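With one protein chain removed, the remaining protein chains of the complex are shown where they sit.
For reference, chains read A and B in written order, and residue numbers begin at 1 within each chain.
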Amino acid sequence: MPLRAGRYDSLPMDFNENKPIYKQIVDLSHARIIADEWHVDGRVPSIKELSVELAVNNRTVLKAFEELQSQGIIYSRRGLGYYVSPEAPRLILEARRAEFFNETLPELRERMRLLGITLSDIAPHLD
Amino acid sequence: MRLLNYYMPRLKKQLILYPVISVFLYMLIFFTLRWDGAPFIALIVYNIIYMMLFFGALIFASRNGMEIDTMLPVDWRRKALFLLVYTFIVVPLLVVVPIAACYMLTRQWLVVSPLLKEAYAAVSTLISGRYITCTVIGNMLPMAVCLYCVTSIRHNRIILSVVWTIVTCMIQSFIGGIYGAFIAFRQGFSDGYNGVELSSDEIASRLLNEISLLITPMEIFFAICTIFVIVITCRAIKGRQI
Partner (left out) sequence: MITLKNLTYAYRKGVEALSNASASIGGGIYLLLGENGAGKTTLLHLTAGLLSPAKGECLIDGSPVSERRPEIMSRVFFLGDNMDFPFVSIEEMTRCHAVFYPDFDPEMLRRNLDRFGMTGRERFSRMSLGNRHKAQLAYALALRTEVLLLDEPANGLDIPSRLHLQSMIAECVTPDQTVIVSTHIVSDLRNLYDGVLVLSRGRLVLADTVDSLLQRVSFTVTSEPPVAPLYVERRFNAYHAISPADSCDESCDVDYELLFKALLNDVKL
């Protein structure tokens, strides 16, 4: 009797080696909120649930949730779990914009300087 | 008991096979009683029965998994008791009870001439020294050795257990044979010296008489050996190393 193949729908995702896992989980949470997978004022998976889904240690998920809480993205309701705060999408967008201006743009500027590319070179590509 | 349940998958085969083989062997003897070769068939059957008894403990080695056995959360005394009771009480019962039952049922049909009886006795005692020296206690030693090997040998458990059990039997027969021959010669010399003329029948029967009186020291020796082996078996069960 041949064995059935195991279930493939519930395989954990791969994590990037260079960024702390908890930060990647924060990013993942941001992405899910933006994509409305986790609804505003809706319940977020529990620490246990998420740690099982991602096959990651409880502690790490806890750390991520603490970060999300301090960012104001989620809030906890005693005994009920974690919920997405109503300002979450706005906050995430703001954070992403800030990241763009504080990190991505300076990086780009530096790169352009190294390669001798000027603003006028890239202007046609941005429309 | 949970322990019984634990070992049962291994023991199942033996619990069924042994009685069946015993009955079959009895039938073999029963139906060949009038043949010329009957005593020899009986001898073969005797030896098969003894092998069944001696190698009874091998069933515990039938499945690999000494780690699981060793880690089993059961007091070593219970494990030891179980193994000992099974090897020394259950296995012999599995062999003897069916034969006894068959004997009871077929007694009336057993017709054995006195000549045949004598032939049986003579052949048995002369060919194998163990029948001179070994009774119940003596037969326990190979069983104990088999059990010890099964509980303490790590690699090639089954083969080495068989080897050591056979070696034990051979040593016992050897000792018995030498002892018996020594006694016989001593008797023969003293009688011949005194000028007493005896027929060969009388010599044989007197031999057997004298020898049976001297079995006791042999029995005691084997009993001590058996106890020793049982003690080291319990030690092996308690402190088995992987």
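Convention: contacts are C-beta pairs under 8 Å (C-beta built on N, C-alpha and C of every residue); 3 or more make two chains touch, one makes a residue touch a chain.
On a predicted model such as this, the values are computed, not experimentally measured, just so you know.
Hey, which chain A residues sit against the chain that's not shown?
Within chain A, the residues touching the omitted chain are 1, 3-8, 10-12, 15, 17-21, 51-60.
Touching residues of chain B against the unshown chain: what are they?
Counting only chain B, the missing chain is touched by 2, 5-6, 8-10, 63-65, 67-76, 238-239, 241-242.
One rule holds in what follows: only the chains that are shown with their structure count from here on.
Need the CA-centroid distance for the pair chain A / chain B, whole Å please.
Their C-alpha centroids are separated by 76 Å.
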